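This is the structure I have questions about; it appears just below.
Omission of a single protein chain aside, the complex is shown with its protein chains in their original locations.
Right, subunit A next:
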Amino acid sequence: MSLSAALGGSLGLLVCLALHPALGTHTKRDYCVLGAGPAGLQMAAFLQRAGRDYEVFERAPAAGSFFTRYPRHRKLISINKRYTGKRNAEFNLRHDWNSLLSPDPRLLFRHYSRAYFPDAGDMVRYLRDFADRLGLRVQYNTDIVHVTLEKDRRAWNGHYFILTNQKGQLYRCSVLLVATGLSVPNHVDFPGSEHAEGYESVSVDPEDFVGQNVLILGRGNSAFETAENILGVTNFIHMLSRSRVRLSWATHYVGDLRAINNGLLDTYQLKSLDGLLESDLRDLAIVKDARGKFHITLKFFLEETNASQSANAIPLPQDDNDNFAMRVAYDRVIRCLGWNFDFSIFNQSLRLSSGSEFGKKYPLIRASYESKGSRGLFILGTASHSVDYRKSAGGFIHGFRYTVRAVHRLLEHRHHGTAWPCTEHPITQLTNSIVRRINEASGLYQMFGVLADIILLKENATRFEYLEEFPMQMLAQLETLTGRTAKHGLFVINMEYGKNFSGPDKDVFFQDRSVGHTEDAWQSNFLHPVIYYYRDLPTEQEVRFRPAHWALPRPTAIHHIVEDFLTDWTAPVGHILPLRRFLENCLDTDLRSFYAESCFLFALTHRKLPPFCQQGYLQMQGLMSTQSLREHGVESGLLRDYATMGQVLEDSGQQHDDQEPVGLPLATGQLIQSLSSNKEEL
């Protein structure tokens, strides 16, 4: 039914499109999405579900065009774990790095590939299905060549984004969502760089490399993927990069070198002829000799001599230094230096600039994924990775599917008055809500350190609201971004690795790397839940100037749930009990659960009841115990056997209650009698 409605919608759209150019006006859209890759489609899916006026522009004739060519060797390194032993769909997404979020269980990537590291072609098929099944409004073959701003006070953001396509057609958008990825191959300029073949065009047929000496520039996954492909047929492969290789198992960052690609490391360290070298490319030069072989020399040697000189006359390092590592001649030089964002289509007025920190790779954005330069311009997907570059998964499908959702939620509140979705619960459900999320939530798990769950306490802390996956660096602006109030204290639930555990040169397999005791939980190394308690919402200043290596400003109190080998944090004593104690002490209340019988006793002997009895038993929803549970309770000493209490008391008069002294009450006169026996002691 929804499909047919969507079809109807897109038909109507076609009519609009046909009409507007004829009238010579802009096509108007509330939301324009650039790019029908995973991030663009993901955003479209959310906009579609919310019934928003949107359009996706894609220059290729179909969705997911990047994956039609890349990765060149066709093997995706995002895992497609089809079996986890668990049936929880949300949990299983923790180990599904390829699916986009949708309510349709058929749109799970495991239905598209059986391979653990799937073929890129399957991704293309998946993305096209995703767009079709959900009936997303995508205009293919539409290349947006220019984006500019038009000031208008009536616009949502004080301006419209004017998009021009390759045919000169104009689109006027209230919000612009850029999901164009990183599409421009990165070039490093040095003398002779023109001799290098690019990753984007180099042959993928190993036959073309038989018996060759190959130099690969770069040390990312594309460089290693290229090496892996030809490792068996070349004489040797040398790999050159500015800094040392970063292994993803040590950094816990999926963008670093993955074990699946690291065959060359193995052969290098096992004294094969392959090898890794570190040097800044910009200091080097490549010289092509008469036989078409390439020699490595230093740039300043070149500057000293006349550029027009023949290759043989150019000084080489080995002339002076006869054991120079790269003194052999190479048959091929391959450049695998990564990708950059395409800034070229954006007019200056958008003030979309590149961040300086990581070079020119990514556009500069806030933690809310909104451009720092223009309000209403959001960067989604791979291009938004500056927020968590080398930290979390925001540059990859399994991460940005959640950040896209966060952006969508922000937009829903900003423009449609829909507050950030939340569920409200009585305080007795506090521990449960947290335990549930830390055990199944995928967004928290993938986007650790970036997206966090927020618990907003209501007045008197009797109820709370639970907000999922909020961009935690925007914590100070939570109220304006979500439309919720945080006046009475809040908890932030984040997932973290141990503070000094991850890093390029860290040995992550050291002895005693895991802790098991609850009191050592703060020293946990593997990814584990951390709960921050703030009595007041932190200010922007506090977030910005938080202590080094802290994900958030210093909280009022903090709790670490001890790391777990199975990432199953449901152990009653190891995980839940310490969490409950933490929450109790933050809220200064008793969060234990009680059987109805205990609540009955409290109700008749206390004027106040613990929250569990108040919100359960007193509402006539008390929990009745069963015979077997009661017996265990008596055995553990937590419950009393009231049925036999009378006898014990009458028999010996020795039974002691933990609260009240027991025994025959004596009038004051009787007190005196017992005194006489004590008198001698004085």
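Heads up, the rule we're going with is that a residue touches a chain if its C-beta (ideal position, glycine included) is under 8 Å from a C-beta of that chain, and two chains touch if they have at least 3 such contacts; residues count from 1.
Quick note on the criterion: contacts and distances are computed from a predicted model.
A chain of the complex is left out here; the name its UniProt entry carries, from "3-methyl-2-oxobutanoate dehydrogenase (2-methylpropanoyl-transferring)", "Thioredoxin domain-containing protein 16", "Calcium and integrin-binding protein 1" or "BnaA02g30270D protein", is "Thioredoxin domain-containing protein 16". Per the touch definition above, the residue from A:T148, A:S279, A:T518 or A:T567 contacting the chain not shown is A:T518.
Checked against the full complex, the one of A:R49, A:R282, A:K487 or A:H632 touching the unshown chain is A:H632. Against the chain not shown here, subunit A presents residues 86-90, 105, 423, 425-426, 429, 432, 435-436, 439-440, 498-501, 506-507, 510-513, 517-523, 525, 545-548, 554-560, 570, 572-573, 576-578, 580-582, 584-586, 588-598, 600-601, 603-611, 616-626, 628-630, 632-633, 635-636, 638-640, 642-643, 645-646, 649-650, 657, 659-672, 674-675, 678-679, 682.
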